[in-house]
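For reference, the structure I am asking about is given below.
FYI, not all chains are in this one, though none of them got moved.
Residue numbering begins at 1 within each chain, and the chains themselves are lettered A, B and C in the order written.
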Amino acid sequence: MEFLVHIEIDWPPDAPEERKAEIFARELEQGQRLAAAGRLRRLWRVPGRWANWSLYEVADATELHESLSSLPLYPWMDIEVHALAEHPNDPRALGIDPDAP
Amino acid sequence: MEFLVHIEIDWPPDAPEERKAEIFARELEQGQRLAAAGRLRRLWRVPGRWANWSLYEVADATELHESLSSLPLYPWMDIEVHALAEHPNDPRALGIDPDAP
Amino acid sequence: MEFLVHIEIDWPPDAPEERKAEIFARELEQGQRLAAAGRLRRLWRVPGRWANWSLYEVADATELHESLSSLPLYPWMDIEVHALAEHPNDPRALGIDPDAP
């Protein structure tokens, strides 16, 4: 099952730089682990904000919660999840892939 | 450049069925044309609503508007677009593809 | 997987009574079919509104959409779904049942 996830990160502006660099690095690592596990599929930056949109593929909402709450920045995150149902006209379901050779 | 697009379709509940079937069919066709052109990448149903989320890849907002306003149901659509910037941790950019053999 | 579903029914106030009675009866039947199938678990009236809260247990959002769009009043419905993750302290999971003999 797929979810679209919107995350705002409410990080105090004058927190020490090293603290931010350290946690940010661990955040990248954990994100890549979730990607390798096939849960985190795509990740985009919301222009102008410390916020992102991401596409998750998980068994259900419980597995989604496990994934999201495993992120080091989770305690500073304001997260909205959008459950997605399959659409009959989804290019992926129809096998339409313009990049295909 | 990619956009996430949220579309609500405000179709009058007691409009004649054939009218709906006819326009819905043309909508599917046009959607598949946009997919084949590489603009419409993914399409999901919002559970419980005649609404959907979609991922577009286009040159810019002008090309996005051309694509969206070409949809037969466009006059009944309430559309919000979310411009997306690239994220350093995007699995696609990092080449992390769990489905890869 | 469980969902909480909030439904507002936007029925034209001066629609003919029989039309309302006929469709309302089919709505009850379909609701009971969904209950018998184990999908619709609980249903409550929002006091003062032609609206309700319901608890669904389904495989995923796609099955939820099938269930909701099968309701006769679906075209007049404004539906919000809330995906639910399991909670470690859920009385049902902990087997706490005050009604148990």
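Everything below uses one rule, namely that a contact is a pair of C-beta atoms (placed from the backbone, for glycine too) under 8 Å apart; a residue touches a chain by one contact, two chains touch by 3 or more.
Being a predicted model, the structure only gives us computed values, none of them experimental.
Of the identical chains in this model, 3 are shown in place, and the full complex in the file is built from 10 copies.
One rule holds for everything that comes next: only the chains that are shown with their structure count from here on.
Taken as a graph of touching chains, this assembly is fully connected, with contact between every pair of chains. Distance between chain A and chain C, defined via averaged C-alpha coordinates, is recorded as 30 Å.
Look at where the CA atoms of chain A average out and do the same for chain B: the two points lie 20 Å apart. For chain C, residues that reach two or more other chains under the stated contact definition are 3, 61-62, 64-65, 81. For chain C in complex with chain A, the residues that touch the partner chain are 1, 3, 60-62, 64-65, 81, 83-86. Here chain B touches chain C in the complex through residues 11, 13-14, 45, 47-49, going by the rule given at the top. Listed in rising order, the residues of chain C touching chain B in the complex are 3, 5, 7, 61-62, 64-65, 68-69, 75-81.
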